[in-house]
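Could you have a look at this structure, given as structure tokens, before my questions?
One chain of protein is taken out of this complex; the other chains stay put.
First chain written, first letter: the chains are A, B and C, and each begins at residue 1.
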Amino acid sequence: MKVLYFAWLRDFIGTGEETLDALPPQITTVCDLMGWLSGRGPAYARAFADPALVRCAVDQDFAGLDVEVTGAREVAFFPPVTGG
Amino acid sequence: MKVLYFAWLRDFIGTGEETLDALPPQITTVCDLMGWLSGRGPAYARAFADPALVRCAVDQDFAGLDVEVTGAREVAFFPPVTGG
Amino acid sequence: MIRVQQTVFDVGAEIAAFTQGTGRVGGVATFTGLVRDYLGEVPDGAPPVRALTLEHYPGMTERQLERIEAEARRRWDLADVLVIHRFGRMAPGEPIVLVCTTSAHRTAALESCQFLIDWLKTRAPFWKREETPSGDHWVEARADDDDASARWDDVPDR
Partner (left out) sequence: MIRVQQTVFDVGAEIAAFTQGTGRVGGVATFTGLVRDYLGEVPDGAPPVRALTLEHYPGMTERQLERIEAEARRRWDLADVLVIHRFGRMAPGEPIVLVCTTSAHRTAALESCQFLIDWLKTRAPFWKREETPSGDHWVEARADDDDASARWDDVPDR
């Protein structure tokens, strides 16, 4: 699974993209994945410190916390969008 | 007093502008003037036949039927506007 | 700024010039009204329109457009306003009217642009005459233009 980070989440984590090959089987939702990622070290913990500021897309669709990530090709985390 | 006609009122009456020098003194409002003008002949009668289709401006301000025309420099009659 | 003119204008060039330059402005809204090539509301099967002539009331036109511009500036915080309205004979596809507004924020620009074209439709002394294969005729005023204009009558100051 490819995991992407944008804007200040990328700044905190230090990379915009990584590939996770062996996720623990109990990680099935966006919420699970966020929790698991934030346990990977202080940079991740800081990026996900306030879940209210983090948005997610699964395979390029906006996804709430309860959306399945099992089988997804691409999951992205980012702050609320500010385009236009 | 200058009286102007626009669009199909001008077509009916056959002129876009005329000067009325000696209006009877009892003609004091837009309504009076419309009534008086429509008595000037069949072309005028036809132009003012349906007062609901006629709008008026007194000195270049939209004016209702009860607005004074006494002392006005310019009175215009025209159909509802269709610009834009 | 208000411009009433007979000559055709270049929509792109007018908007480019109006949009040019100031970093104070966050949003530019524009509306361009064009001459349609068919009669009535539904293009399919409608009789063609060969040309449109706009008659206007010189003097009163400028006066009314300036009032409408002033009202827009009173209601919204606008950096600039441009209204160009043509009169005379024009061909299908040509621009009749251009309204441009700029503001720090998009809502002010967009709302005031809509307000300007809605009020202009019912308050600026222009009359349209269409040329069709079966003859020429004066365009009748539309009730929904009155409705579109009237909805702004109740808008509170902001």
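Just so it is clear, a contact is a pair of C-beta atoms (placed from the backbone, for glycine too) under 8 Å apart; a residue touches a chain by one contact, two chains touch by 3 or more.
Keep in mind the model is a prediction, meaning the values are calculated, not measured.
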Answer for the absent chain's shown contacts is A, C
Determine and list the chain A residues touching the chain excluded from the picture. 4, 6-8, 57, 60-62, 76, 78-84
Note that chain C touches the chain not displayed via residues 10-17, 19-38, 41, 43, 49, 92-93, 95, 104-107, 109-110, 113-114, 117, 148
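Here is the rule we go by: only the chains that are shown with their structure count from here on.
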With chain centres taken as the means of their Cα atoms, state the distance from chain B to chain C in Å. 27
Distance between chain centroids, defined by C-alpha means - chain A, chain C (Å): 48
Residues of chain A that touch two or more other chains sit at none
